[in-house]
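Structure provided below as structure tokens; questions to follow.
Yeah, one chain of the complex is gone here, protein chain that is, but the others are all in their spots.
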Amino acid sequence: MIHNLPWLFLLLPLVVAAIDWVCFNKHPRMAATLSLLSAAGTFGLCIAYLTGLQTGTPGIYTWMPCSVEQLCLHLGLVMDPLAMRMMLVVTGIGLLVHFFSIGYMKGDSSNHSRYYAGLSIFMFSMSTIVLADNLAMTFIGWEMVGFSSYLLIGHWFDKASAADAAKKAFITNRVGDFGFLLGILLTLGLFGTMNFADMAGKAAGIPTAVLTVTIVCLFCGAVGKSAQFPLHVWLPDAMEGPTPVSALIHAATMVAAGVYMLVRLQVSMGAEAFTETACCIIAWVGAITAVLAAIMAVQQDDIKRILAYSTLSQLGYMVMAVGLLAGEAAMFHLYTHAWFKALLFLGAGAIIVCCHHEQDIWKMGGLRKRMPLTVLCFMMGTCALIAIPGFSGFFSKEAILEAALAKNPTFFWIGAGVAALTTFYMLRLCIVAFMGPARDHGAEHAKEAGFTMALPLLVLAVMAVISGYAFIANDLVPFNGFHAHGFELGLPFYVSMGSLAAGILLALAVYGLGNRTRDPLAGNFISKALRNRLYIDALYDKVLIGGLQQAFAHVIEFLDIYIIRGIICQTLVWFTVRIGYLCSWIQCGSLRAYTLVSGIGLVILILLLANQF
Amino acid sequence: MFETSLCQILFYVLAALAVLCAAGVVGYRNPVNSAMCMAVCFAMVAAIFFGMGAQFLGIVQLIVYAGAILVLFLFVVMMLDIHNESKSRGSLVHAAICLLIAGFFAGIISWVSISLPGAKDNTCPAITLCESAGELLIGDAHQVKEAPAAAPQYGGCLPELNAAAAARMENPSISDADAAKATSIPDVKLLGKCLYTHYNIPFVILGFALLSGTVGAVALARKIRKD
Partner (left out) sequence: MIPLAHYLILSGILFSIGLAGVLIRKNIIVVFMCLEMMLTASNVALVAFSRAQGTAGVPVYDAQVLSLFITGIAAAEVAIGLALIVAMFRARRTVESSALNALKD
């Protein structure tokens, strides 16, 4: 019995979500408490396992049995360090976000029970992805996180933009999931198994081209879920959801699931399964995403959108590292990024609440004096993000840059350039929002956030600083046998210091110390293009939705109207009507006719019976 | 035997009258005439029942059918003041088809009856009241004596009758007078005994059915108040 304890990771949030949804629909406080307790419970369980609790191998359940053993759908849990430490990130940030939500949602009039149920469903589905021992179960979790993300982005569904964003996120993810499903089926066909544990060494002997296609198909899933170019469009829009949700789902955990899945595949299939072409594609997609997102972030005004593009950019980093076969560095960055990006988002959430739901950084300003604690925590996160030495982000970014330099210097220089851009736009955000005078009355009356919001910020700020150091990272980075490299001076260090310095200087030169009232870079052609996201969304709207989809819709409509309705349905209707008229004389309504017919029936019955003898 | 032939003639005359009156029920277009024909028909059937020794059923047939039910019919016909049936187009064809069906049905029944085992000869005879009971008894007893185990049941559900009949089989030399005495056990008494012992519960249920029928009739026929 005790060996099934890990199933609690999945069942606890699921049951709590059901209870929240069904029983506590009218009792938001109870729902919040229950969700918080479930998050705390899973977090505690996770800590217990990491500190050496042993309960044996968890049981495997056959969900859909099949006569062919390979096609059976099993539900099993994998409990290696990669999974368990990832669970620590998920449950840890999940717990803090639950806690933060209590303060954040206080003044909100929407149904809180629905919100907490959504969070619990998310915790369940994310745990399913992390702990899944086969690709089918991963896929189940994969769809479930998409669903919970849909619920939570559209939490304020009466706002049209939120409803649209939820729909956009869901549909864009479908595109990636289609490839992912193909990839899973190809894997099943080629490897003969969906179980991660059985995949090792089976890649040998499979033709390189086929293997490439398989890996690229699987990568499609990651492209959708981790919002890589060209499916990155949903993530900035997803910021319509409540900010704690953005922190948990769209910064720290769910969007990292793609990276986690790729690393899990790399670990279980072996690096040799990732062919050169596949790696090249993965790395380039990551690099392009990193660069594009960083450029677009430069001209955003919404504080959450800046962070969203920054997330995109950092995810591009991780995917690039996976493409360079540096799974260790990717997971390291995923881990540090989870802490400091959750910190940044929660900080942004606190600022938004305190500025009376104002998200435009040009309407903030001077927050340094009014919310010192929040701003300090936010600055910690910024320092980690822009990789100032001594903060956690520095170590992980350094690991990626080193790996890039060793494999392919092109990616190294791309990474360095993105780092400079990152520094620039994050400092732009900080200078505009925190320095100088308040530019709007919302920012003038800002007050320090309450206890429930401050505590998670403090905890995350501490993690943002210390989580990169070897003594912690060695025990907590989600990777089997992770070992932090000793820090050493070298080309990567000098280049990243150079890009950091360039970013800082550029930001100071453009924005001064917060005295500008409007963006000096705005107004020109490039800025307009960047603000419009390089017209990629518009292109999708025009070409894919307006062109292809409409053309397809016209064809379907033609088939619908002329073939199905016109020929098939009309013919059927005509025949039915004729047969109906033919038959209607039977229903003449005359009692005598009915008795006559029953009399004839009697005769026929007797004749039939007589034939029997 | 004279008596036997008289009995037969009587039966055929009664049967012919019954069939004739039945045809009258269908044939007359005035419902009052139909009802009258039905009364005669039922009376003939009652007479045939008497001829078969089922005196009680005959009386019931007379009282219930020819008496109560028929009066009820007549009463309704008179009360509703129903005129002759209207003629409608194609009714002749309709009637022809219906007669064909009915004729076919009658033919089938006749054919089945005739081809029943022992229906044509007298191995499965219907005993009429006019026949000498003792004569028949002796004849039957001979038959049974040849195959004693073949007919263990005589009086249906009345075991004492069975015992009496069995005893008579053992000793066929019982006098004709005694045998006549045996058959002169009143029909009503035997039927009543059977009804009130073996069929007691169904009989009670039948009573309830009649009661609910009466209540239902009142509920249906009473004037429905508009308010």
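Here the chain labels run A and B in written order, and each chain numbers its own residues starting at 1.
Please note the rule applied: contacts are C-beta pairs under 8 Å (C-beta built on N, C-alpha and C of every residue); 3 or more make two chains touch, one makes a residue touch a chain.
Note that this is a predicted model, so its numbers are computed, not measured.
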item	value
Hidden partner chain, residues of chain B it touches	4, 7-8, 11, 15, 18-19, 22-23, 25-26, 31, 34-35, 38, 41-42, 45, 48-49, 52-54, 56-57, 60-61, 64-65, 68-69, 72-73, 76-77, 79-80, 82, 85-86, 88, 94-95, 98-99, 101-103, 105-106, 108-110, 112-114, 116, 118-122, 124-128, 131, 133, 136-137, 140-141, 144, 151, 153-158, 161, 164-165, 168-169, 179, 182-183, 185, 190-191, 194-195, 198-199, 202-203, 206, 209-210, 212-214, 216-221, 223
Interface with the unshown chain - residue positions in chain A	587-592, 595-596, 599
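The rule we apply is simple: only the chains that are shown with their structure count from here on.
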item	value
Complex interface listing, chain A residues touching chain B	592, 596, 599-600, 602-603, 606, 610
Contacting residues of chain B [partner chain A, same complex]	94, 97-98, 101-102, 104-105, 108
